[in-house]
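Yeah, one chain of the complex is gone here, protein chain that is, but the others are all in their spots.
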Amino acid sequence: MENTLSTKKTKQVDTNKTPFTVKELKRQWILVAIAVVYVVYGIIFYYLPLVGWIMAFQNFVYADGITGSKWVGLYKFQFLFRDPTFLKVIRNTFAMGALNLVFSTVVAIAFAILLNEVKNKWFKKSIQTISYLPHFLSWIIVVAIVHDALTSTGIINELLMKFHIIDMPFPFLGKTEWFWPIVTFSHLWKETGWNAIIYLAAITSIDPSLYESASIDGAGRFQKMRYVTLPGLRPTIMILLLMNMGNVLNAGFELQYLLGNGLVQDVSRTIDIYILDWALDARNLDYSLGTAAGIFKTVVSMTFILVSNYIAKKRGDERLF
Amino acid sequence: MSDLSANRVSRMGDGVSRKKKMATEDLIFTIINTTFLVLFAIVTLYPVLNTLAISFNDGNDAVRGGIHLWPRIWTLRNYDEVIFQRDGIRIGAKITVLRTVIGTITSLAANALLSFILSRKKFLFKSGLSLFWVITMYASGGMIPTLILFRYLHLTSSFWVYVIPGMVSAFNVMVMRTYMAGIPDSLEEAAQLEGAGYMRIFWSIVTPLCKPVYATIALFVAVYHWNSWFDAMLYNRFDPQYTTLQYELRKLLDSVSASTGGQVAGTSLTSSAVNTITPVTVRAAATIATMAPIIALYPFLQRYFVTGLTIGGVKE
Partner (left out) sequence: MKTKKLVALALASMLAVSSFTACAAGGKSGSGITDFTMFAAMAGKEKDEGNEIKEMIAQKTGVRVKESWLTGQNAGEAIGSIIASGKLPDFIDGGDGSITLYQNHLLVAWDPYLEKYPNLKEMYTEEEWDKFRMDDGKIYWANVFGNHYKDDTTTGHNGEAFWIQARVLEAYGYPKIETLDQYFEILEKFAKEHPELPNGTKVIPYTCLCEGWKYYCLENAPMFLDGYPNDGCVIVNVDDGVDKPKVVDYNTTDTAKAYFKKLNEEYAKGNIDPDFAIQTYDEYIAKLSTGAVLGLCDQYWDFAYNIMGPFATPIKATDGSSFRLDQLGCDYVPLGLTAKAGMQNQWHTYGDELNQASGCAVTTACKDPDKAFEFLSRLLDQDIHDLRFWGVKDVDYLVDENGVFYRNEQMRENWKSDSYKAKHTCEYSYMPQWMGMSKDGKNYMQPAEKPEEFRAGLAEPLKKAFEAYGKSTYAEMVGSPYIMGAEKYPWYPLWSWSNGISSDTPGGIAWKKMGEEKHKWLPAVVISTDFEKDWNAYMDAYKACKPEDFLKEAQDEVNKRLKTAQDHGWKAS
């Protein structure tokens, strides 16, 4: 056992590029045949709807269709980027997405590792089951509870006043600087247990003999966590991180929509909320504007993915493609 | 892992005395860790217990707020209202169970096969096919083109719109692929020497070793299907025979929070049109009632990823 799993894999990823030969193609014909089926499926259900992107360059009216609607060139994009509000919502979306990415990844990993250290199976199972329950509550319910706790008469203000940390109730939900932390916390609260499931599954793939040999070498618990568990999780962490990079601009809609209010709207509104307000207004359905914003999101996401995938490749880490 | 080896060397000397120290260290860690996890569990359990308490409370009383972990005025009426008074819930339950079962099986199979292909180190189009699927995660044509496409494929107003379009999920494939890539090549090579084809390898070597990740993905997909409501609304809005449980629940939840735009501002609506609020208690009961069955699934899958596998033996 010279190597841990991850180093072994890294090498393989980097060196094994099978040269394209007819012989090889014949040998793996079954793989290729199946791949073709998947490509056809993917084209139908994922790539065909992308034709709709044309709408972003039109003043799309449903009755006239894509062929009949008026062309407006880049007007919709100009409208977006000339609107200071749109720039603000990009900032908000990005900030909340990034905070959420960092914290939910770190906390979920920490939780998975700590849970893995529990020896008592019953306790372990119970904690894990409990931890993932809030995932099934809708945001409406979670936000109602968060709201309830943070109002002037809520439990948080009550406690702070009891311990004389503050004399007057603090308006957490009316303060712009508190909005992002509250959103991040709400996410953690609801999703940590759920996010940890994937890491717990990945931990099972770590070769138990690694722990044994580490023990023989006199490694303590922290060392084992640091030098066996964490490296064992590395491929999973990298893959999830890479994929979630592309989701930074999908920071969400419902949570911010429900939690926000007039006082904090400068920091609470995300791109999706903006689209809802401006493009999905029943009085003037502007699918073109919504599509333009969607294209912008996709372009940014793909850029993130390509760059981080490139970096991962350079570093010899797990990568997406 | 030069780090580990360096550590190993430095630790060689003080073997015995360390063992004792480690035992106390261990104990302290266990205590702290347990306390931490228990606290964590309490914090995460609170919203669920709160919802549970409200679901057993009288509606008019609950509106006043202030219910935390225990109902003030007990009643079972909310559950009666949710489960027994609504046809939609019954039809929805049937469809949801069906789509969860069928959807999970088909999706798991589809994802596993694609992951298998993508995790074959010798596969010629590995990178290209991966990129092809990664793109699908971020590029979306949007609601309208998708709707139009499904209409032409005759997927609207049908049950199969729940199963077929979402069968392959790039996210799940990437997770599975990563896991499969961790299975040593030696196994595949040995099987190939014995004349096994790719399908044999997939079925008799990779699949048994992938139980934890299969369980994880099955859980993800099952929960996705169980919780879905948007597709039911979008594609089967006027086909109540294909409604889903969560769509019915959502209708209950939303009569409170739906924004109706400026429509009724200033109009003199009749009371019958305005009074659409669902008591918070009914919402809570609906949430608990739909949560319970899917949570019951968890312990069955849990053993695959909590216990861990002894794949160490086959590794070398």
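Chains: A and B, in written order; residue numbering restarts at 1 for each.
Basically, contacts are C-beta pairs under 8 Å (C-beta built on N, C-alpha and C of every residue); 3 or more make two chains touch, one makes a residue touch a chain.
All figures in this text were calculated on a predicted structure; none of them were measured in a lab.
Although it is not drawn, the missing chain touches A, B when the whole complex is taken into account.
Contact with the chain that does not appear here is found for just one residue of B:W133, B:W229 or B:Y304, B:W229. For the chain left out of this panel, the touching residue among A:S152, A:S213 or A:N250 is A:S152. Across the interface with the omitted chain, subunit A contributes residues 61-63, 85, 144, 147-148, 151-153, 169, 171, 173-174, 258, 261-263, 265-266, 276-287.
Those residues of subunit B that touch the chain absent from the view are 58-61, 63-65, 81, 85-88, 98, 101-102, 105-106, 143-144, 147-148, 150-151, 156-159, 229-230, 233-235, 237-242, 247, 250-251, 254-280, 282.
As a working rule, only the chains that are shown with their structure count from here on.
For the pair subunit A and subunit B, the distance between C-alpha centroids works out to 14 Å.
In the complex of the two chains, the subunit B residues touching subunit A come out as 1, 3-4, 7-8, 11-12, 15, 18-19, 22, 25-26, 29-30, 33-34, 36-38, 40-41, 43-48, 50-51, 65, 113-114, 117, 120-142, 144-146, 149, 153, 164-165, 167-168, 171, 174-175, 178-179, 181-182, 185, 197-199, 212-213, 215-216, 219, 223, 227, 253, 256-257, 261, 280, 283-284, 287, 290-291, 294-295, 298-299, 302, 304-312, 315-316.
If you check the complex, the residues on subunit A that touch subunit B are 1, 3-5, 7, 9, 12-13, 16, 18, 20, 24-25, 28, 30-32, 34-35, 38-39, 41-42, 44-53, 55, 62, 111, 114-115, 117-119, 121, 123-138, 140-142, 144-145, 148, 189, 192-193, 197-198, 200-205, 207-209, 214, 217-223, 227, 231, 235-236, 239-240, 243, 246-247, 258, 282, 287, 290-291, 294, 297-298, 301-302, 305, 318, 320-321.
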